[in-house]
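Shown here: the complex without one of its protein chains, the others still in place.
In order of appearance the chains are A and B, and numbering begins at 1 in each one.
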Amino acid sequence: VAKAIKEVSKSLEMSFSIVPDDTDAIQCKLREWSDQGVALILTTGGTGMSPRDVTPEATRAVLDLECAGLMSFVTTECAHQQPLASLSRGTAGVRGQTLIANLPGNPKGVGEVVPLLLPLLLHAVADLQAEQ
Amino acid sequence: VAKAIKEVSKSLEMSFSIVPDDTDAIQCKLREWSDQGVALILTTGGTGMSPRDVTPEATRAVLDLECAGLMSFVTTECAHQQPLASLSRGTAGVRGQTLIANLPGNPKGVGEVVPLLLPLLLHAVADLQAEQ
Partner (left out) sequence: VAKAIKEVSKSLEMSFSIVPDDTDAIQCKLREWSDQGVALILTTGGTGMSPRDVTPEATRAVLDLECAGLMSFVTTECAHQQPLASLSRGTAGVRGQTLIANLPGNPKGVGEVVPLLLPLLLHAVADLQAEQ
């Protein structure tokens, strides 16, 4: 993920954390980082359709505002080339001053999503910070 | 908004109301107009990602049936030309006999959305009225 993101934006400060496929663990980390005022949190993985894929639900539960249309646009654009991209259930939205978005776990999927998604996320982050 | 709509459909009777970015005020107006049997309510603004952007949530709470796919299609089509359109969080749906849809606040955004959205809304309105 970091590699795909660095190709788009080289100036970001980044932290990483690996959390288990567990609703509480995911929500806890999202709350911790958003409460610290992190501008953007990207999750990767847990967006499929097996019982352990709980990332979208865990994310939605901590969001103040969901922006379903953002992932819907990006997924639809990617699915136009690769229809299986439509099986990814990721969402995006805002918690406090933090933008959160779910990337797929598959590195190929991330490589397709990030070039389209990241400029939009950075625009939304700039808008959110201009509000303060 | 009215100007963009008039270019598409000249025969509508229209009323306007300006309400604050407040969940209760928005819901109150949506309930008032839908209880009067208004065929179509278009909101404009409050679909972004700042804390005062509460229009989609306020709308969703008064809908009997949400039609997320309608705005998703229109947003995706517009975003294909202008990716930032995907940051608009507007929804659409039915309350009683009234169709409600959220337009963006930005006049340029409205100008892109309305030519695509309005024919679909008018078709849905005609279907709803044929049910009665």
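Here, a residue touches a chain if its C-beta (ideal position, glycine included) is under 8 Å from a C-beta of that chain, and two chains touch if they have at least 3 such contacts.
All values reported here derive from a predicted model rather than from experimental measurement.
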Chain B residues that touch the omitted chain in the full complex: 64-70, 72-74, 76-77, 93-94, 99, 116, 119-120, 123-124, 127-128, 131
Touch residues of chain A, complete complex, unshown partner: 48-51, 53, 57, 68, 71-72, 75-76, 79-80, 83-90
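We adopt the following convention: only the chains that are shown with their structure count from here on.
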Superposition rotation for chain A onto chain B, Cα-based, multiple of 5°: 120
Centroid distance [mean C-alpha coordinates] between chain B and chain A, Å: 27
